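All protein chains but one are shown at their positions in the complex.
Letters A and B mark the chains as written, and numbering starts fresh at 1 in each.
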Amino acid sequence: MSPSAAEAIFPEHHYLNAGTTARSWLLTTDHKRIGLMYMIAVLVSLLLGGIFALLLRFEHLTPGPTYIDAITYNRLFTLHGVIMVWFFLIPSIPSIFGNFFIPIMVGAKDVAFPRLNLASFYIYMFGAAFTLWGMIHGGADTGWTFYTPYSTTTTTVVIPILLGIFILGFSTILTGINFIVTIHTMRGPGLTWMRLPLFVWAIYGTSIIQVLATPVLGLTLLLIAVEHAFGFGLFDPARGGDPILFQHLFWFYSHPAVYIMILPAMGVISETVSAAARKNIFGYRAVAYSSLGIAFVGFFTWGHHMFVAGQSVFDAGAFGVLSMFVGIFTSIKVFTWVGTLYRGAIRFTTPFAYICGFLYFLVFGGMTGIAVATVSLDVHWHDTYFVVAHFHFIMVGAALMGFLAALHYWFPKMFGRLYHEGWGLVAATLIILGFNATFIPQFLLGNMGMPRRYYNYPERFQTLHVASTAGSTLLFFGFVIIFIYLALALKYGRVAGRNPWGSRGFEWDTPSPPPTHNFEQLPVFTHGPHEYQEVPEVSRVA
Amino acid sequence: MWTFLATEILLFGGLFAAYAEYRSLFHEAFLLGARHLDAIMAAVETVVLITGSFAVVMALYYAKSSRAGMARLCLLAAAATGFVFLALHGVEYFHHFKEGALPGKYYSFAELRVTGISLFFALYFLMTGLHSLHVLVGAGVLVWLARRALSGEFSGQHYHPVELGGLYWHLVDLIWIFLFPLLYLV
Partner (left out) sequence: MVDASTEAEHGDLSPARYAVIYVCLLILTVATYSLSRLSLGTWSLVIALVIAITKSSLVVLFFMQLWQHRGSVRLALATALIWLLLLTFFVVADVRTRFPLTNPTANPVLDGPVWSPGSPEEPSPQTSTP
């Protein structure tokens, strides 16, 4: 895909300049503006979570104390986890790009419940406020997983943070409901389920997970708070309570939660891959159904976080086997994407760089996931840096690559301008290299026995820790560069025009930036969004 | 709305799972605890909530036929059943407070001492408490709908708010239909 230089006009009236008062933004019901507001909030969360990560990595430059004490370290990794999981990763693609593009992609003027959409945003901010308050007062030191009985007895400020996440859960649920109803009921004429963009399928699957899983999280956090405040004994062994019950309830949500994080990124890759290769997607139905497959099967696997926690051998075995099934759907997607790229007319642009990064990180991260899902292996790796590296490969490596791909692919559509491709590729390279430098040492560390969430470590691990920290600094610089050139592009970028990538996605049929009601006239759908050429019957491989 | 109801089912679902686990572990405590609770009162509460559900169904029927007065009456009747339920439940709670049958570390009821009993009461208070909170919200929604009904807002074309409020109320009833036997009867 190459930015076309022909007829690049900047529309006179679009959603950005339709009303310029603060009120028109803060009380907007325009899904595109809400998406942008989320973008600011989510990027701030990324920055905050990232700074905490850097602080952690710098502490690990030397064994023993480097510049902070142990309690601060514990609080930092807790906050890093809480912010990155709930305030960045989970809302990132759905709340920004889902909000912005789902209505456009289905041919609607807005989501099903626009005011509810705005409410979701303010609920997010409200939850963020509580968590921020908790952070200022020292933060919790329980880890983002809040395991009992420590979380129910710690004296650190656990309750405001729990409350913040609880409130945020409502934002997630409402967004999920909004998307499900929009996709079910607001598709334009001619848009059958099998013509939906694959991004929409991915968000649909994500919304199902959000709706089914988040309530259990809400309940679980509530139970910790009640236990902490009143001592009901629900998770207290002295009263007959079972700490492992907490883990069952927590992971019943949190494992599907990781699919909330990765599925939208997969949707983005499906969009960008066919645009990058200018080719029909290799197996549309396979990708569409596997999105649903991941959404459902992701719920059957939560016990693989608890192999050594004390659950029964029966459960452990069952979960180990069930966890393998998710790999099936992911590999279906990977094969489909690669099949799409094969013999495509690829232009190496920034989104394509992120696609490459994504594929690499998803495959390696995913394979290490299958590895830790094997009970016998996990006994050695559980709670070591091996697991940390595994999930960062998927969450940062794959999901974040998806986020950056989305950001770059859709930047021209959202703002009507092109960013500087050269710098885009530089930043992408830095990020991919920096990421590898940060986390591959962590696989080695974990395998050698370095436990996670430990403040001290033996001397022999220091070299790898230093390497990891060096990598994280590279990562950070990559992000700084992205921020700079994107900010500059907002004002000084070349005008993008309606469809700079030459993509067949539906959102590229409308001007860049789109008008407030998305279209000049409501579209009628006559072709699929990933169809770049007719497929004559004779050329089908037997 | 049904999607939202699905979320509520899973919210309570976590507590039902906890109940199942602890019942499995402390069978005797759960048996004795259940026998100690006031099953007759709970049966009355069940009847009250079912009546409320019926009233809500009638309210929807009247709303669709644009009979604002009857719709409003039914909605208020349903809300009233909610408040009656809460009152009866309050009596139950008060009784438990007095005798010391309280959750977790507050348990001080000398007459019933079996391993795991404080956990039974913890679950009892948590499940019925969360449910009562939903009853309160539901009753509030019904009162608000009754006010709207008075202004003649609902008709055969526009009745969805009543339908949605009704669905929420039915869900509250449904959860109690399961809480009643699990906590009080077996």
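Here is the rule we use: a residue touches a chain if its C-beta (ideal position, glycine included) is under 8 Å from a C-beta of that chain, and two chains touch if they have at least 3 such contacts.
Nothing here was measured: the structure is a model prediction, and the numbers come from that model.
Contact with the chain not shown here comes from a single listed residue; of A:A318, A:L444, A:A467 or A:V495, that residue is A:A318. Among A:M37, A:I173 or A:I244, only A:I244 touches the chain that is left out of the view. Chain A meets the missing chain through residues 112, 181, 184-186, 208, 212, 216, 237-242, 244-245, 248-249, 252, 299-300, 303, 310-315, 318-319. Seen across the whole complex, the unshown chain contacts chain B at 1-3, 5-7, 9-10, 13-14, 16-18, 20-21, 24-26, 28-29, 32, 35-40, 43, 46-47, 50-51, 53-54, 56-58, 61, 64, 91, 95, 99, 107, 111-119, 156, 160, 163-164, 166-167, 170, 173-174, 177-178, 180-182, 185-186.
Just so we're on the same page, only the chains that are shown with their structure count from here on.
Rounded to whole angstrom, the centroid-to-centroid distance between chain A and chain B, based on C-alpha atoms, equals 37 Å.
Within the complex formed with chain A, the residues of chain B that make contact are 3-4, 6-8, 10-15, 17-18, 21-22, 25-26, 103-106, 115-116, 118-119, 122-123, 125-126.
Those residues of chain A whose C-beta lies close enough to touch chain B in the complex are 173, 176-177, 180-181, 211-216, 218-220, 223, 226, 230-234, 236, 239-242, 245, 248-249, 252.
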